[in-house]
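Left out: one protein chain. Kept in place: all the others.
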Amino acid sequence: MSFYVYLSGEIHTDWRDEIQRGAEAKGLDVVFTSAVINHDASDAAGDHLGAEDNAFWRDHKSAKVNAIRTKTLIEQSDLVVVRFGDKYKQWNAAFDAGYCAALGTPYVTLHAEDIVHPLKEVDAAAMAWATTTEQVVEILAYVLKG
Amino acid sequence: MSFYVYLSGEIHTDWRDEIQRGAEAKGLDVVFTSAVINHDASDAAGDHLGAEDNAFWRDHKSAKVNAIRTKTLIEQSDLVVVRFGDKYKQWNAAFDAGYCAALGTPYVTLHAEDIVHPLKEVDAAAMAWATTTEQVVEILAYVLKG
Amino acid sequence: MSFYVYLSGEIHTDWRDEIQRGAEAKGLDVVFTSAVINHDASDAAGDHLGAEDNAFWRDHKSAKVNAIRTKTLIEQSDLVVVRFGDKYKQWNAAFDAGYCAALGTPYVTLHAEDIVHPLKEVDAAAMAWATTTEQVVEILAYVLKG
Amino acid sequence: MSFYVYLSGEIHTDWRDEIQRGAEAKGLDVVFTSAVINHDASDAAGDHLGAEDNAFWRDHKSAKVNAIRTKTLIEQSDLVVVRFGDKYKQWNAAFDAGYCAALGTPYVTLHAEDIVHPLKEVDAAAMAWATTTEQVVEILAYVLKG
Amino acid sequence: MSFYVYLSGEIHTDWRDEIQRGAEAKGLDVVFTSAVINHDASDAAGDHLGAEDNAFWRDHKSAKVNAIRTKTLIEQSDLVVVRFGDKYKQWNAAFDAGYCAALGTPYVTLHAEDIVHPLKEVDAAAMAWATTTEQVVEILAYVLKG
Amino acid sequence: MSFYVYLSGEIHTDWRDEIQRGAEAKGLDVVFTSAVINHDASDAAGDHLGAEDNAFWRDHKSAKVNAIRTKTLIEQSDLVVVRFGDKYKQWNAAFDAGYCAALGTPYVTLHAEDIVHPLKEVDAAAMAWATTTEQVVEILAYVLKG
Amino acid sequence: MSFYVYLSGEIHTDWRDEIQRGAEAKGLDVVFTSAVINHDASDAAGDHLGAEDNAFWRDHKSAKVNAIRTKTLIEQSDLVVVRFGDKYKQWNAAFDAGYCAALGTPYVTLHAEDIVHPLKEVDAAAMAWATTTEQVVEILAYVLKG
Partner (left out) sequence: MSFYVYLSGEIHTDWRDEIQRGAEAKGLDVVFTSAVINHDASDAAGDHLGAEDNAFWRDHKSAKVNAIRTKTLIEQSDLVVVRFGDKYKQWNAAFDAGYCAALGTPYVTLHAEDIVHPLKEVDAAAMAWATTTEQVVEILAYVLKG
């Protein structure tokens, strides 16, 4: 069986690519998934269902269409990596972590040391805290190959 | 049966008191619960288990002791109110929302309009978005009394 | 322990009162619950959260506020009675029946014979089909007193 | 992994075909399933188990045989599309929606604007409301391809 | 908290009374429940819903009305005692045992030694096999008082 | 996906073969499973773990080894067929039915008309009652092919 | 609501009393439960069901009777304290910890520093590690009173 890893959070750096390249380089049998990470496409995910004057409802529709995808993928995952960058609120990443915690799906966090304190609840329920994508790849290699 | 409402999120304003006073004024049979909201006490929740040099582990221990309380209270709740203020990261609030979403526990959000966009995933899974504590009290009054 | 019975469906006749009076007359220890059955109040349940130009969103907000109540009550029920009258679409009643079926919560239906065919899927998962409120009361009396 | 989509509801128009052709045209890896949609076959699903004088029991037996199929397919689905047309009661469609809601299986509704109000509870728990089969196909394309 | 014990199976001897008297004599805080054990009343539980020509459907209706009671009581139990006597098929007792096994609800069996072999699957999932009601009372006394 | 059908109950007639041949003849994609149906092998399933003087413990060990197999197979099934013949107690068949009922796994019963009354609780939770293996095959054909 | 705490593990020192006295001294609303901790009584819990020549089966019967009690109490707990002393194998304590981990029931461990390494898997899933009963009482006081 392949190992399913969902990559949640920050969409403005190429951390997903780094992890995927690292896993490939090590020959790991991992299927990586994620939300749609094109920011504009994601914000517009519900637009084809009809225009909205109200920004809240436009967001609402798009967020729900996105959730069809993310909910399914998270629930199929063996592991979730939750990435917090240095910009933006990133509440969706923390939301995914809480979702995993309640499901009992293991997740690891990936973030710099300077945000350890505000992430303490999120890290407390995580299986590991990594600061680099290399560390995440090493975790995957260990989990799959020992 | 009393209705159990967990109040999650921001600890720097008195929104919890406002909701509790409002519910009392309307004679609602609600039991309100929350995390320990004394910031210093919360950060020190694990200190009596032994000092830590490393800030990460101090946070880790305290966050887990806090989670004994919050996990139990959230799982006993009929409704969770998740408050986002205008300061700090508040990832724990988003984490609680995700936790509720996975459990199927209904939650409502309480936040200003200017953070609608970054909260779109959190709001998408909520049963309502309120901007004032009065609105939350009205929801409670409606749910309990019709 | 009291027996919890949720009364779902039609709001234009007094079937709920009939069942409650019948249960009281027999001295049954039943707590009856239901959605808010004042039609106008129910439709306006979300109005205090802000006006909507769009009828869909007004309904959406109100339906979700109502669901905070109904979801909790249905999940606490030992039995649900689902009533279909001779008017309106009453899709919410069928929705509640499907919800119960998936939870494994027993429900009985209450409807006239002329709608047996379109209700066959709903009746197939029910524990009984009654045509009168007296029959429902007899079921309750039997279940509680033998 | 293929994406499993169950198509629930109306059986008198060719909306299922439209969605399947649309998905194929876009090269989406979707497996579509549904109840048996030949109306007469569906009504007679239990007839081979013995004739019934009573219409209720004939329906009962057929509905249960059908449920062996539909229950399994719905529980295996990643997404359910629930279609309401302009004729008939279609309580089975609302029943399926409630079933999905309790399971936590995402569903989208497909119906015209004039029945928004009676469907408000069903739409409130849906991930999206579409009015055309093209919109459903666009949702699928987005969910699978981003 | 009281300890809830459901007494399943044989209805032609007074084993239930013996256990209840024994538990009372020892001052145990146990709430005993059971199906309706008046055989005729149980067989007629659905008769008020309308007469049936066909014996299968009469049984079907009554069995489902009974199940409203038994399902709720079994699911609320901390322990189930399943009694097999020396007469009749008693498939309902074995059915209850299987139901408990799947729920993870502990049960003990109460039966004579000569039916050990045909009950081996039922006993294999039980927490104990007793041959006398005194032994069942001793189990209860131990479990509650040590 | 293949459809998984577990065949539970009577081991002294060739009803399993009849169903399998019937399904093959119709080209149905069904995987049939069952307990080990060689009676002597089944009774001796635990003997290699050490001899027992006491018949109860010999049965106990064998029944548990058998349960490793049957529990896994039942939990993987889409449908269970539970067969009651005219001999023996067959409590294991009723146990399997109760197990399915609690899991929410659909099952159909296969038995003659003369035991309808003692099987009423088992039939009440079933999706269908068949009296011949041909009827079971027809159910499978309908469920898989419509 | 009272807070339910199950005290698992070592039975040769008075750590349970220390925690209970400490909680009382602080006026905490905690209900403490545990297995029967009289060693001889526990070993003999199944003896009244009939003598066994084979030590394995004597243990087996007693362990299962004990499990009726412990399973119920653990599943009703808000928190479990798992104590490892310096003698004996204490596999039952580790078993309880694993049981809690799978249920999602929070537990804390109580053990000396010299067994940190062999307990690493047990501690990894715990919410806290305490070395003294005073620390456990402080955790309880914090969780209940803040």
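Here the chain labels run A, B, C, D, E, F and G in written order, and each chain numbers its own residues starting at 1.
One rule holds for everything that comes next: a residue touches a chain if its C-beta (ideal position, glycine included) is under 8 Å from a C-beta of that chain, and two chains touch if they have at least 3 such contacts.
Predicted model, so just to flag it, every value in this text is computed and none were measured.
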Among G:W15, G:W129 or G:Y142, the residue in touch with the chain that has been omitted: G:W129
On subunit F, residues whose C-beta touches the chain left out of the figure: 36-38, 41, 45-46, 48-50, 61, 64-65, 67-69, 71-72, 76
In subunit A, positions touching the absent partner: 1, 3, 78-79, 106, 108, 127-131, 135, 138-139, 142-144, 146
Interface residues of subunit G (partner: the chain not displayed): 55-56, 59-60, 62-64, 66-67, 84, 88-103, 113, 115-125, 129
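Methods note: only the chains that are shown with their structure count from here on.
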Contact-richer chain pair [A-B vs B-C]: A-B
Which listed pair, A-D, E-F or A-B, duplicates the contacts of E-G in over half of its pairs: A-D
Cα-centroid distance, subunit C relative to subunit D, in whole angstrom: 23
Centroid distance [mean C-alpha coordinates] between subunit F and subunit A, Å: 44
Between subunit A and subunit C, centroid-to-centroid distance (C-alpha), Å: 40
Residues of subunit A touching at least two other chains: 64, 67
